[in-house]
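Below you will find the structure I want to go over with you.
This part shows chain A:
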Amino acid sequence: MVEILFYIFAAVALGGAIGVVFQRNPVGSLLFMVATLASLAGIFVLFEAHFLAAIQIIVYAGAIMVLFLFVIMLLNLGHDYRKDLKMGLGMILAFAVTGGIAGILVRQLGGAGTSAVEQALPGPEAMDQLIQEQGIIGSIARPLFTDYVVAFELTGLLLLVALVGAIAIAKRRV
Partner candidate 1 sequence: MTGLLDAMGYADWILHALIWLPLVGMAVVLLSPEERAKHVAFGWALGLFVLSLGLWWVFDPDGPLFQLTSMTEWIGAWGVTYALGMDGISLFMILLTTFTMPVAILGSFNYIRERQRAFYSLMLLLQVGIVGVFASMDLFLFYVFFELTLVPMYFIVGIWGGERRIYAAVKFFLYTALGSLLMLVGILYLYWQSNLAFGFASFHYFDLLGTPLTLTEQLWLFAAFALAFAIKVPLFPFHTWLPDAHVEAPTPGSVVLAAVLLKLGAYGFLRFVLPFFPEASAHPTVVLVMITLGVIGIIYAAWVAAVQPDAKKLVAYTSVAHMGFVVIGIFALTTNGLQGGLIVMISHGISTGALFLILGMLYERRHTREINDFGGIAKVAPLLATALVITAMASIGVPGTSGFVGEFLALLGTFERYPMLAFLAATGVIFAAYYMLPMVQTILFNPLDREENRTMEDLSGREIAVLSPLVGLMLLIGVLPGPILERMEPGVQAIIEWVDEGASGALLDAARDRGTEPGLGELPVRSELSELGTSALGTSTYDGTRRIHLFFRDEG
Partner candidate 2 sequence: MLAEALILSAILFVIGMLGVLVRRNVIIMFLCIELMLNAVNLSFVALSRFIGIEGQIYVFFVMTVAAAEAAVGLAIIISIFRHYETVDVNNFNLLKW
């Protein structure tokens, strides 16, 4: 069951990703992206990362993608997108390079090495036990507010800076 669901989500994610790249209409791309994000959220659930799946939907699909959409609409980019996709040599080169990288990555990750690594790792039982003890949220929140509290606070600062920066950059000169 889990396997089947994984493959379904994977297929959707892949299809969405390809759509993002090759759909010339930006709004269309965006919608494909939402599809990808949603299916990734599904995969997160399959890996017992329920909290992340939730914020994947809320933050990514909900907030960030809407932001993108706003910008596209603000800039009125709904038309004249025919030349958006590079064709010819650029496309071939891009395919060649990315294809090469993909080949290497897939070959490495899909080989016997990964299974061996999987065997050597503690395995899902430890995680299951952790979630059992502390709950889904708690298992993330505890280290976040203890070991990683400085990083967490810095993230908050980063968001503030980004907020101020975005406003400062985007606003018209007065």
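A quick word on the picks: all candidates are chains of the complex that A comes from, given by their letters.
The criterion applied here is as follows: a contact is a pair of C-beta atoms (placed from the backbone, for glycine too) under 8 Å apart; a residue touches a chain by one contact, two chains touch by 3 or more; residues count from 1.
Note that the structure is predicted; figures quoted are calculated from it, not measured.
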Checklist entry - Pick the candidate touching chain A in this complex: 1 or 2? => result 2
Checklist entry - Which of the residues in chain A come into contact with candidate 2 in the complex? => result 2-3, 6, 10, 13-14, 17-18, 20-21, 26, 29-30, 33, 36-37, 40, 43-44, 46-49, 51-52, 55-56, 59-60, 63-64, 67-68, 71-72, 74-75, 77, 81, 83-86, 90-91, 93-95, 97-99, 101-102, 105-106, 109-110, 114-115, 117-118, 121-124, 126-127, 130, 139-140, 143-144, 148, 151, 155, 158-159, 161-163, 165-170, 172
